[in-house]
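Please find one structure pasted underneath; my questions will follow.
Here the complex is missing a single protein chain, while all its other protein chains stay put.
Here is subunit A:
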Amino acid sequence: MRWYIPYGNPTYFLWLGLALIPLMIGLLYGHRFRGYQTLISLLFLVLTFGGPNWKTGISLIGYLIYQVLLVAAYSHYRQPKGSANRGWVFVLAVILAIVPLVIVKITPAVEGGRQSIIGFLGISYITFKVVQTIMETRDGMIKTFHPVLFGQFLLFFPTISSGPIDRYRRFLADYQKVPEQAAYLDMVQKGVRYIFQGFVYKFILAYFFGSILMPQIEMQAILAHGLSWSIVGYMYVYSMDLFFDFAGYSLFAVGISYLMGIKTPMNFNQPFKSKNIKDFWNRWHMTLSFWFRDYIFMRLVFFCMKHKIFKSRTTTANVCYVINMLIMGFWHGETWFYITYGLYHGFAMVINDAWLRFKKKHQAVIPHNKLTEALAIFITFNVVCFSFLIFSGFLNTLFFAPKPF
């Protein structure tokens, strides 16, 4: 028996392909073999969370039971007609939902890098799904709760380790129906294309940047002792590796979902073509960024406006940008570089908005043409790459970590 990181090597894809064939034939002829789908989902979860990783498997099961009970309890409180809708119950539910994730994130920071025993691969992404479900239940958008369907949604194996983060109602609609034959064939075609694009991204380009270029340039930067051009080189190489690795992974997850007749949302849309930071966050790790937009930023803005905390709308938006991105920074991990990365993007958003307002006011004098667009892309690209340099933690290794010799 072998154990696999999802999409880690060719054999994983071989098993995946074989396992999907019966399901795909069913979908092609108008049936979704739900029992079979559950069976192979469990099989692939065991491949990831079994064997040497069995402890994380136990954590996953415990976590799942906890979250299903929590959402069931909140749904029971909130869903009946004319039910109460107290703020503190909702806040309590959200806090309880994120407590495991908070423990997992804080443990390494206070325990000298040791991982929490309740952690497992993909805990953040499942937590996002849970919180989203609780919020939409409060809003009255989710009207029924079905523990098995909810479990299927949380454990949907193609996306379990790193997203994309789907939404409950969208997932359920796909899961409960079978696409028309022609539509399904279109999905299969797209899915296959995504998977092969993922191969190019992850196994060729990310390998080139991450495994060939990066070690060399890392060594040069370390040997240079202090500031050097190699750090700039590292910045670009790391950014490319980060993108192709993660986008490649996301393409696999989306591609496999499509083969299963589920339209998991896309995660990346040519992010390096962005003309400004806002544009960037609409193209980079989209399901995460939209999740933060919908469930943190928007809620914060509404909260501030309702309670009239700030006079001007601009101030409200600015404060919320920074808080939003700061929380994203904390979510990445409790280190100075993740938190700085969050703050950096928060302030980048603020500056970006200020510039756009200024530009709108002075439309007559500020030129807008192909050249300025190219300049905008160039600046945005470099601002983003610099943020990834912070994010990479390499500056930490370079300047603050103890030297091996």
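The rule is short, and it goes like this: contacts are C-beta pairs under 8 Å (C-beta built on N, C-alpha and C of every residue); 3 or more make two chains touch, one makes a residue touch a chain; residues count from 1.
Here is the rule we go by: contacts and distances are computed from a predicted model.
Colleague: For the chain that's not shown, choose its UniProt protein name out of "ABC transmembrane type-1 domain-containing protein", "Sugar ABC transporter permeases protein", "Protein DltD" or "Acetaldehyde dehydrogenase".
Modeller: "Protein DltD"
Colleague: Considering the complete complex, identify which of A:Asn9, A:Gln189 or A:Thr315 is in touch with the unshown chain.
Modeller: Considering all chains, including the one not shown, the answer is A:Gln189.
Colleague: Could you tell which one of A:Gln115, A:Gln181 or A:Thr372 touches the chain left off the display?
Modeller: Hidden-chain contact among the options goes to A:Gln181.
Colleague: For subunit A, which residues touch the unseen chain?
Modeller: Touch set of subunit A with respect to the missing chain: 28, 181, 185, 188-189, 192, 196, 405.
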